Each structure stands twice: as C-alpha cells, then as structure tokens.
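Only one protein chain is missing; all other protein chains are in place.
For reference, chains read A, B and C in written order, and residue numbers begin at 1 within each chain.
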Amino acid sequence: MSQKIRVAMLGQQFMGRAHSNAFRQVGPFCSPPLLPELHTVAGRDGASLTEFAARFGWANTTTDWRTAVVDPEVDLVDVATPNFLHREPSVAALEAGKHVLCEKPLAGSFEDARAMRDAAAAAAGRTFVWFNYRRCPAVATAWKLAREGRLGRIYHVRATYLQNWGGPQTPMSWRFDRELAGSGAHGDLNAHLIDLARFLVGEPITEIHGATSRRWVESRLDGATGERRPTSVDDALLFTAGFAGGAVGSFEASRLANPHQNANSIELNGELGSVRFDFEDMNLLHFCDASDGAREGGWRRIMCTHAGEHPYVEHWWPDAHLIGYEHTFTNMVSDVLRSLVGEEPVVPLCDFADAFETQRVLEAALRAVDERRAVMLDEVS
Amino acid sequence: MSQKIRVAMLGQQFMGRAHSNAFRQVGPFCSPPLLPELHTVAGRDGASLTEFAARFGWANTTTDWRTAVVDPEVDLVDVATPNFLHREPSVAALEAGKHVLCEKPLAGSFEDARAMRDAAAAAAGRTFVWFNYRRCPAVATAWKLAREGRLGRIYHVRATYLQNWGGPQTPMSWRFDRELAGSGAHGDLNAHLIDLARFLVGEPITEIHGATSRRWVESRLDGATGERRPTSVDDALLFTAGFAGGAVGSFEASRLANPHQNANSIELNGELGSVRFDFEDMNLLHFCDASDGAREGGWRRIMCTHAGEHPYVEHWWPDAHLIGYEHTFTNMVSDVLRSLVGEEPVVPLCDFADAFETQRVLEAALRAVDERRAVMLDEVS
Amino acid sequence: MSQKIRVAMLGQQFMGRAHSNAFRQVGPFCSPPLLPELHTVAGRDGASLTEFAARFGWANTTTDWRTAVVDPEVDLVDVATPNFLHREPSVAALEAGKHVLCEKPLAGSFEDARAMRDAAAAAAGRTFVWFNYRRCPAVATAWKLAREGRLGRIYHVRATYLQNWGGPQTPMSWRFDRELAGSGAHGDLNAHLIDLARFLVGEPITEIHGATSRRWVESRLDGATGERRPTSVDDALLFTAGFAGGAVGSFEASRLANPHQNANSIELNGELGSVRFDFEDMNLLHFCDASDGAREGGWRRIMCTHAGEHPYVEHWWPDAHLIGYEHTFTNMVSDVLRSLVGEEPVVPLCDFADAFETQRVLEAALRAVDERRAVMLDEVS
Partner (left out) sequence: MSQKIRVAMLGQQFMGRAHSNAFRQVGPFCSPPLLPELHTVAGRDGASLTEFAARFGWANTTTDWRTAVVDPEVDLVDVATPNFLHREPSVAALEAGKHVLCEKPLAGSFEDARAMRDAAAAAAGRTFVWFNYRRCPAVATAWKLAREGRLGRIYHVRATYLQNWGGPQTPMSWRFDRELAGSGAHGDLNAHLIDLARFLVGEPITEIHGATSRRWVESRLDGATGERRPTSVDDALLFTAGFAGGAVGSFEASRLANPHQNANSIELNGELGSVRFDFEDMNLLHFCDASDGAREGGWRRIMCTHAGEHPYVEHWWPDAHLIGYEHTFTNMVSDVLRSLVGEEPVVPLCDFADAFETQRVLEAALRAVDERRAVMLDEVS
C-alpha cells in the first residue's frame, strides 16, 4: 500500500454521494495518513454512472461490480448498495484480500450477516461498517464522558429514530420490499439506534423484553409500472431491551412520525449524569452532571464545536460554525485511514464482528414481534 | 343538596394540600354552580390535623375517617389517602349515598379496583377520579383537536413520565412498599400516562406487547427506626401497547431519570396532525398540522393561555400569565361541581368505571412483566 | 398592630384580582407572621364591587377611596388603580400613617413619582411597590448567584418585554391615553425591565445612550361611544443604557410583537457567568458557569422548583410541580409581611425610593426620545 489508497465504490445513489464526498473531503480537511484515490465506481445504470463519476472525480466506471471488487489496482472496496447486496460483494472483496467498508445494517438477513462476520474473521483485510453517527462530535463527546465514568451506572436508554417520509404518497422502492431490504424502519433506523446504544452504554444487550411492529401503508405506487404494489416491511418497530449491567432501553423506529424528519435521538440517564442527543440538532450535546446539584443543575446545552475539546472539530471550523450530516462520513473516513496505518481512531470503529452484534439485536427483536414474547439474546447466534 | 356542597376530605399530606386549595379557589375564580363547604378533614395525626384544618379553613377534624364518610352533613367524600386505603372509604361513602372523589390510581390492587368499580355501579352517588392532568388547558386543547379530527388516524403514542427523586438517599415511605402502594412508578406515574393516552386517543388499549420493570434501589433508610428496610416496588416500568384503531404506544415511568423532575409528557403522531405535551412546560401545546406542508410546517408552539380559545383560561389570567400545577385541581373541581348539577364538564371527567379501564392496563402490564410475554387486555377483567 | 393586618385595596380590575388572591393565599401557604384581613375594597362601580368583594372575601366595600385610606381600622393601603391615580391615594394614606403597597410603575408622571418619593421619606409608614417579578424563584435565584459573585463583572444586559395584544382591533382603554397612563409599553413594560435590571446587576444606570418610540396604531374604538378615539402613548419603546460598572444594557418594550404574549425576558452576560430568564417559562433559569469550560459548558436549564434550594418554593409544591403568575404576588405579600415585623425578606423589596430610581430611568429614556440624544441620569432628578 502506497501513500494513496485506491478505492472502488459500489452504488451511486444517496450513499454513493455521501461516501464520494467523504473520500474527496478527507484530504483537504483531515490531513489523513493515506489519501483516497477514487479509482472505480460501479453501478447498474451506465449512463448516469458516467455523469456521476465525472461529478465526483471517479477515474473509472463499471457496471460489473464483480470485476471491481477483485481488481488488483483496488485496495479498499466500499459497499454502498441496498441491503440484499451487501453480502456477496463484501465476501468477494474480502476473499480477494481487500479492505471492506460496508453500509449499515450489516445485511438485510441474519443469515447474510452471519456469513459476512465469518468471512471477515477469516480474511486478511480489515472491515468497517458505516455507522456514521458515532462520529458526530456531540456523540463522540458523550462516549468520552461515559468512558470517563461521568454518567455512573446507567439506568435508562431512550432511543427513537423518527422520520415522516413514509406516507401513502411515497412510491414503491427497494426499501419497502422485504426481499431486498430485509426489514423497513427496523433495519434502516433501529440499526443506528442499537449501534449508538451499544457504543454509548458500553455493554451488551442481553434481552428483548417485548416488541411490536406496524405496517399502516399496505401498497404503494410503482413508478415504473404505474400500478400499486404491496409493501412487505414494517413502517415502525418498537422494542424494549435489557443491558448486561441492568439498564433498560426503549427503542422506536418509524417512518410515519410527522413532523419528525430525521430525529435520531438517544438519551442515557445514569446515577452520576445524563446525556441527550438528537441529530436534528446534531452539533449539540445535552449533558447533566448530577454533582451540579438541584440549585444549579439541569441539562447543560453544549455546543460541541470547540477544536481541541470536542472530537473531530479541529478539522473544520471555529466555534459554532456548524457542521452537517456529511461531515460524519468524512470524520469516519479519517478514522478508517488512521486505523489502516495502525493509528487509533478518535472513537472506536465498527467492524463486521461488532456490526453482527447489532444484527443479533435486530434479529431478536424480530423474533419477539413474531413470537409475542421476551427473547434472550443467547437464543440468537 | 343546597347551593353549597359539604365536603369531607381524608388525608392531609401532599394531595390533601392540593385538594384543599382547589376547594378554596374554585369559588373566587371559577363561578361554580355549587360552593364547596370545607366541612371535615380526617387524618391520623390529630395534632398536625388541627393546624392543617386552621390553615386551609376546614371546619371540623377527625382521626376516624369512618365517621366522616357516613356523616349525614357530608355530601361529597374526597379520598386523598395512600393507594391501599382507597377502597374501604370509597365503598363506605358510596354505600352511605355520598359522591366520591378518589385520588389516582383507582386502587393499589386490581382486586380493590374491581370492587370499587362494582360499588360505584351499584351506588346512587357519583364518582370521580383525580386524573388532574386532563385539565391542563394544553391537554384539553389537544383533546379538542383530536375530537375535531385534526390528527386523523393515530399512528404513534409516545408517553413518558420521568422523575428523579427516587435515588438511594430518598428514605423509605409507603410509596416504596408494595403492600401499601401496589406498585411504584407504575401505579403512580404510568397511571397518569395511560389515562392521558386513552383520553387523547379516544380508543381502548387492546394489547400489551411487552413490558419490563426495574428495581435498582433495594433498600432505603426508615426514618423512624434508623435502619434500612427493603423496598418492594418498581423504580421504573416500561411497556408497549396497541390501541384498538391500530396505533402503537410506548409507555415509560421512572423515578430515577435525572434531570427530569416531573416530565409527564405525551406525543401523538397522526396522519393529519401531531400533538406534544410536557408538564414541565405545562402552558404549552405543540401541534403540527400536516396541511401546513413541508415549506411552512413543523411544530407550532402554542401558548394555551388565551381566554375563550383555550379551555379553563377564562377563570384565570391574561395571555401568557402562566398558571401552574395547582390550577389543574381547581379546574377539575370546577368541572365536578358543574357535572353534579347536570352541566357538561369542559372535557370529560373520569369516573370509577373509566378509571377501572386504566387499572386493567396497569394490571396487564404487570402480568406482561411477570410472564415475559404479550398480554391481551381481554385476559384481564 | 395585632396578629392581623387590616388591608384596604383600591381597584378591582386585573390587579385587584391578583392582589386579592395573594392576600388570601399567603396564610395557608406561606405561614406569615401577620395575617392579612381583607377589610375594605374600594372601586368606582358599586354594583360589580359587591360581587367582587363577596367573591374574594372583602368584608367591606366603598366607592369613595378617600374614606378607605384614612379609615382608622386600616393598617395597610394597597393602591391597585391606574397610573394617574397612584399619587393621590398613596400620599393620603402615608399622611394617615398607613403602610402603602402601590402598583408599578410608581406613577404615570415623573412629577407624581417625585411627590410620592418625598411623601414616603416624610412618613412613618412603610412603602412597597409591586415589582412582583423579583419573586419568581428563578429571578430570585439569579439575584443570589449575582450577589455571590458567580457572574463576575457584568458586560451585557439584554432585556425585552414583548406582548402582542396591542393590535388595531384592541379597543380604547386608559392604557392608551397618555393623560391616564403616562406612557404606553414604556411605563407598563420597561418599568419591569428596568427594575429587574437594576435588581440583578446591582448597579445604577447612569446614562441613556439613545432611545426611540413608535406608535403604529393611531386610533382605537371606544367601546362606550362606538367611535374611534386617538391614542396618545407609545406602542413600543427601545433604549440602550449604561450601568455604573461599565455594563451596557438594551431595553425593548412592545405591545405589537406577535407571537410573544408576555415575554418578560432578561439576560446578563458576565465575565464568570451568565443568566437568562423568560417569564413565558417562568419556572426556569438558564445559567452558564464559565468555569464549566468549553467541553462541558453551556446554558444549564435549571428548574427552579426545589424547596430549600430555590427561594419561595418551600411554600408550594414538589419538584417541577410548577407555580404560575399569581404566586409571584403571594411570594411578595409574604415578604412584605415579614418585613413589617422586622424580618428580612428573601430578596430585597422595592420601596418608593427604589421605585423612584426606576422612574428616573423611564424619564431619562423619554427625554432621549424627544431630544434625539444621549441623556445622563444626572440630568433627571
């Protein structure tokens, strides 16, 4: 591996744009030890792919991802495809000795996820999963506070990821098809919440106490055919979970919770302190230090934009000159590159083994929905 | 019954103060059709009772509630005692032909609640339960919006009642003793949430999908003996529930969720609109009208203090001259008195039959905790 | 003076109701050293006065305030009349040896205010002015923090009192007539801001740097005659002011600042700390302790409802069981009664001499508007 690291990316939709930007921006802003070279982008639609590649600076394009993932000129494969198409390219790339960056959730099915974990364990390449929200400076600050013992014993985790784009007018897409997506709001949104909760609490989830899901919109317009097609995923899924250390967590994902648009929020209440984060105010962390006492205590509204005090901020702008969604991806690429040369990431990265633990929780919740009972995580492996 | 209505109240603690104030204030502020006469207050501690009666204007005191509830000079009995002592005086008063006002939850045990419901059904007197939060002007406004169809089909109910006073330093009291309280945060706080949710959604809860409870503090100092005694109630209890119309609700009660102090909050997301209320900002209602559209829509922060537009406000002060906790009790007494002379209350009152429905949900959640499975409400009657 | 203190109140409108309630509630809740006896209420409209007196428990009524203020059975005279009618009854009562409680501002005209200050200086009775907002627990907490040096040197004071009831549809009243009110938003709202600023900063205002006023609504409907009458007061008045210690303050009062309804807000930024208060969230104080540092610092949202920690709360309810507008008056009566028997008030009370200092600032601002220049306070005496 030279000073550069050559990247092949699979996918050119929403995540393709977000990842391309991160690969472009990490150099000017984050002084990484390796510079990504945008070698090849793969996608199904060759016409739009050419335009996409020109726009973001990808040197080559291909409509055959299989060649890209084994290309000897490629060091790292970024899998930004729909959930059902995570396993095959990831495994192929690992077998070809590449490092693999994969979108979350690890996979659409539990079986796929297990296979990916096993492939990673057997491979020489490194693996990473795009749980980008760990790298909001506010979330990373919360993680540091928790690790420093500032929260004490955790009692409560309260996590909701609420969106409103899933109304009846929204047309059919792979995201509403269980075959392609695995699940709906659950895999898309609860995956983030479970990762954040596990990351911040620092303990495994050991039990799903109960779960339920809803599908209120039964069919959607297929833009291609002009006809309505049945949907087959959840619009919302809620569950409560127990952590190894005794904390209790509530989790809720929905695509029909207007006016919330991207309200990825999590709160921890502990014996010594509490933290609260909501992506819709992503530059802020709310922290309560119980030692402030009743007279002077309460939520502290912390603007996590101070270089040197809040993680990742030294790459960006002065105090309260806010960063946005895309910066979480750039911060992650920065940590991935540091990690690949043996440096410590600012906060821990998620690999396939770690993401598999999140997938076990997703799976346990699905079983709790189906079987209408509590499910121990030991039952899911 | 004359122009006056003669009241006997049982209890002189926190609720005794709140109720006394309401009986005093309803006359000057609410122009009620009946004027409460503070006839008798009953309590165990005769010494402090005399001081209490003088302070709030109770004409008589007794340490024997049994005489008070059958006193022919008394028209209405107000039961403001701990949960285990709701049933006996309520039933006795009903049998003596009195109207009964009882603190929430209806009872500490499901058996007591059932007996009270049955006694009420057989009695000539009217019954009322102090679910005071229905009478925050903001909550009553939300109820009106829901009844007018402004929310459309309800998808989500998200209800949490979070307090922080239950830490290890808090001494033992009846509230931590299962024999006396029935349950901990569950009966105390979830009772309010369930009543609010049923009230606002306007549909029965039909299923508990799952539930869990926690007791983190195992023993507390007994102020009388100076020794630690075991606690026997939940510090927190969470459950998810399904409503008859398809909505899903999450409920969480905790006494260990610092820095929340009295965060009785509920949010409904519907097809046409959403509402959000938090008692810690009790004069506000947040409302989203989906027809405002994406460009101009979002939570509207409504100060529910406009006489003529927001219920109950005409009794109080000008715009944004805020009211507080105690006013919800006075508003309720106002509606009770109106109801007793055949007028309509501003928003529906809760009687024993209605409160029993809330108690069924409390009970179903307890079973779901114990049996680690989903419980249909039909199983609990 | 006996254990009771006999009160005569002049006025039966908005302030008459607020004061009556305070006199009624101070006994049950605040354990005062003297109990107010509601001796006489005076008002112009005898018919409504009888009903008012019955409602709030005033023993006697009169339509001749002159007899009430000299009645030998009266100990304390409460002047709750419009601004132009503060001076005459206050001076008469002081000359008759009574204590006087007067509504704010001290007077409608500077000349009246000067005469009242002089009468108070020459009298045996005590004087008090109803600057009730000092007795929000949150404001009193801010005062304590400031006095303890937690803010350090003050740089900024930012005070706005914004309402929205003064639109063109609002009918004529004494509040829009310069002869009767003295000024509009200025005397009504800036009076509160100036008092709060002087109280919290603890330094005199020495200069008005500039000021301007607006009258956007030129005439209003006279409900009695059905015709429009010209208005003669400001709808809004803004000024900047310098404090003796170098702080700079901005002040803004408006009755046409929709959607603000009673947004009496003030913020102080100091070298060591900042505080922020808004009456529309009156139970909250926002405090920033600069020593929290950039990583963990920011506004702390303090719920000022903890008995023993936050002033006045021990009289009322548990944590976050909010109090409202009327409690600020009851808290004030509690301090007035304590002060009359030689006890210290919880936070300083405002007498006529102190209120005159606020009136000087009001006057200086009016001159700055008229003369379009900076005005030193020394010019106004």
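In this text, a residue touches a chain if its C-beta (ideal position, glycine included) is under 8 Å from a C-beta of that chain, and two chains touch if they have at least 3 such contacts.
Small disclaimer: the values here were computed from a predicted structure and weren't measured.
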{"item": "Shown chains that the omitted chain touches within the full complex", "value": "A, B, C"}
{"item": "Hidden-chain contact residue, picked from the options B:103, B:235 or B:289", "value": "B:289"}
{"item": "Sole residue of C:127, C:231 or C:254 that reaches the chain not shown, by the stated touch rule", "value": "C:254"}
{"item": "Hidden-chain contact residue, picked from the options A:121, A:320 or A:376", "value": "A:320"}
{"item": "Among A:173, A:206, A:232 or A:261, residue touching the chain not depicted", "value": "A:261"}
{"item": "Subunit A residues touching the omitted chain (full complex)", "value": "14, 18, 20-21, 24, 27-28, 55-57, 163-165, 259-263, 279-283, 303, 305, 317-327"}
{"item": "Absent chain, residues of subunit B that touch it", "value": "141, 145, 287, 289, 292-303, 306, 309-310, 319"}
{"item": "Where the missing chain touches subunit C, by residue", "value": "153, 155-156, 158, 160, 162, 167, 208-212, 214, 216, 235-236, 238-240, 242, 246, 248, 250, 252, 254, 256-260, 269, 271, 274, 288, 290, 297-299, 368, 372-374"}
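The rule is simple: only the chains that are shown with their structure count from here on.
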{"item": "Subunit B and subunit C: spacing of chain centres that average the CA atoms, whole Å", "value": "36"}
{"item": "Subunit A-subunit C separation of Cα centroids, rounded to whole Å", "value": "54"}
{"item": "Residues of subunit C whose C-beta touches two or more other chains", "value": "303, 319"}
